[in-house]
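Left out: one protein chain. Kept in place: all the others.
By written order: A and B. Residues from 1 in each chain.
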Amino acid sequence: MYTPHTERDIAQMLQAVGVDSLDALLRVPDAVKLRERLDVVPALPETEIVRRFEELARMNAGASCVSFLGAGSYRHYAPPAITALAMRGEFLTAYTPYQAEVSQGYLQAIYEWQTYICLLTGMDIANASVYDGATALAEAAIMAINANGRQKILVSRAVHPNYRAVLKTYCDGLDVAIEELPIAEDGTTDLRELARLAASKEYACVALQSPNFFGVIDTPGAAEQAASKASGTVLVAVVAEALSLGALQAPSQWGAEIVAGEAQSFGVPMAYGGPYVGFIASTKEHLRRIPGRLAGKTVDSNGKEGYVLTLQAREQHIRRERATSNICTNQAHCALIATMYLALVGKTGLRDVAAANLERTRELAEAVDAIDGCSLHFTAPHFNEIVVCVHQPAKHALAKLEQRGILGGVDLGRYYPEYANCILMAATEMTTTQDIQLLTKALHEVVHVHARV
Amino acid sequence: MAQPEGLLYSKEHEWVKIDGDRATVGITDYAQDSLGDIVYVELPKVGAQVAQFGPVGVVESVKAVSDLFTPVGGEILEVNTSLENDPSLVNREPFEGGWLFKLKLPGGSQNAGLLSASDYESFVKES
Partner (left out) sequence: MSTPVSDQTASPLIFESGQDGRANRYFSRGKQLSEFLPREALREDLPIPDNSEMDVVRHFTRLSQRTFGIDVGFYPLGSCTMKYNPRVNDAMASLPALRDLHPYTPDAFAQGALRIMWELERSLCSLFGMAAFSLNPAAGAHAELAALLIAKAYFKSRGETRRDKVIVPDTAHGTNPASAAMCGFKVISLKSDKRGRVSVDELKKHLGADTAVCMMTNPNTLGLFEDHVHEITRAVHEAGGLCYYDGANANALMGNARPGDMGFDLMHLNLHKTFTIPHGGGGAGAGPLGVVKQLVDFLPTPYVRKKNDSFVLDFDVPKSIGPMRSFWSNFAHIVRALAYIYANGAEGLTKVSQLAVLNANYLRVKIREFLETPYDETCRHEFVASAQELKKATAVRALDIAKALLDRGYMAPTIYFPLIVPECLMIEPTETESKETLDAFVDALRDIVETAKRDPEQILAAPVTTVVGRLDETRAARQPDLRWYPSP
């Protein structure tokens, strides 16, 4: 209980208000009176609460398994300095910086986050964050629709299935149709039809994810970029593994006008799915359409530099039904964590960790490929995920691995019937050689053949 | 600010100066004062056909946003491109340099729905 009132306080306050009892302040009409006994979890003293949650935590066997799970949520190292800073009470318990004079710290941090996102993606502007990568994609599509008024969206089938599903949820609300581009044999998006489709001028945007859901680097060539641009089809880049921005070409380099991504990899815990932090960045042209909050630099009456939330007239609290989006609360604290991560690791650290991811993934790929009965499914260059064909339903193989205490990856058959025999595996800087050895030993047993020496 | 001569007004606080088959439109001093510092103006496209009193754009200030409704219908001939770099013109010179757009009018009078200067002043006093 966190209420400080003593009996005396309550008595004095009731008297000041001029009522006899607390009940007198909370009268409700008979029609809506609470008649049921409430059934919630019981009140416990704090020591018991801790015991209870430790007990619940112990029921999560998955947290102590060797894991190769990725697919949009990644196990990366977060320097403890982040927690020490981010959990400071001022950052933790502040709200939206509407009173700018006493929120300069947070506003500057948001300005720095916006800058980092622009520097990594090559875009001109970025907003203060959105809920996650999937909703970022949905908001980016809405931006494109507002830009050219078209009512159809093109999206690659190699974009994260959950992101595409969320896009569909949002588009159903707006009566916008979605069409998909197929996957090529090498694991990239099949872009052969893109020029023809774009030329129809029916599509507001085309969304490509790189690295895509399969970990494959998946960017359009010069011809496809030109076709998009010429037809006014907005090229949207989706980034689910933000760490890849430390190594790979910035989306601005391959013609993206809007970048929608997920920054969980920058120090945000996996936490069984959330909270994460999405980002939206774009070229100058889309400034007026970008949803959510923006921190801007200005001066005070003495000419001193300071920061404010700006361009608020776009937002729901002013524009109401004419707002570009309904977003209010964003993911400020997670964006703060990501900003601290980038500040701490810097360009050198980001390069090193990206290299570590590539190295561990190569080690994983070679070890798995060496198993008779397993093969790498896609040939195109990839970042920190691979698709492994086990020549039997992936879900059976994964169940057998689970019995051995290993979470081998995501069953691709869950989303792509044609890849039902494939597992999506991730390796990061946190994956050890020992982990890989444990996996290969177990996989070898699971596929029932001898490994090549 | 004194109202200039020869203008007609709409209840949405726009003014229109009609010159034969040409018209110039802007927002009134009262409107710019209510909105506060204007930061952005979204203007209709040149060549667009607009209906009288239809929505044609938006005026954004730091704390508010207001739809623009054209007091007369016609074809948009010109928009005030200076406002892109200097939206404050609308605040400083709502009747002069802060004009918003010009139209070509079709035949026939559209004055029926519009207010004279004195009617507009009364209308504002009542608000």
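Going forward, a residue touches a chain if its C-beta (ideal position, glycine included) is under 8 Å from a C-beta of that chain, and two chains touch if they have at least 3 such contacts.
Predicted model, so just to flag it, every value in this text is computed and none were measured.
*Asks:* In the full complex, which of A:Gly232, A:Gly349 or A:Pro393 touches the chain missing from this view?
*Replies:* Of all options in A:Gly232, A:Gly349 or A:Pro393, contact with the hidden chain holds for A:Gly349.
*Asks:* Of the residues A:Ala147, A:Val166 or A:Ala427, which one touches the chain left out of the display?
*Replies:* Among A:Ala147, A:Val166 or A:Ala427, only A:Val166 touches the chain that is not shown.
*Asks:* Residue-wise, where is chain B in contact with the chain that is not depicted?
*Replies:* With respect to the unshown chain, the touching residues of chain B are 36-37, 39-40, 60, 62-63, 87-88.
What we mean here is this: only the chains that are shown with their structure count from here on.
*Asks:* Please tell me the distance, in whole Å, between the geometric centres of chain A and chain B computed from their C-alpha atoms.
*Replies:* That pair's centroid distance is 44 Å.
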